[in-house]
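Complex shown without one protein chain; remaining protein chains in place.
For chain A:
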Amino acid sequence: MSEPQLSYEQARAELASVVERLEAGGGTLEDSLALWERGEQLADICQRWLDGARARLEAARAAREES
């Protein structure tokens, strides 16, 4: 997966709109599937950002405990 260029906020905002469109329904099957895939991808990006942030936090805390 390429390095997510989207910022966390951008990914989350797009995810919200994807979900909205999916829930509104009415799209073609093909579109709905594509939307669903995009939604999953965005959710992963967000999760990666959150995990990254938590990791940095832990690393900083660990580094401080050692020093």
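Quick notes on this structure:
Note that a contact is a pair of C-beta atoms (placed from the backbone, for glycine too) under 8 Å apart; a residue touches a chain by one contact, two chains touch by 3 or more; residues count from 1.
Note that contacts and distances are computed from a predicted model.
Missing from the rendering is one chain, named in UniProt as "Exodeoxyribonuclease 7 large subunit" (options: "Exodeoxyribonuclease 7 large subunit", "Tryptophan synthase beta chain", "Amino acid ABC transporter ATP-binding protein" or "Sarcosine oxidase subunit alpha"). Interface residues of chain A facing the missing partner chain: 8, 12, 15-16, 19, 22-23, 29, 32-33, 36, 39-40, 43, 46-47, 50, 53-54, 57, 61.
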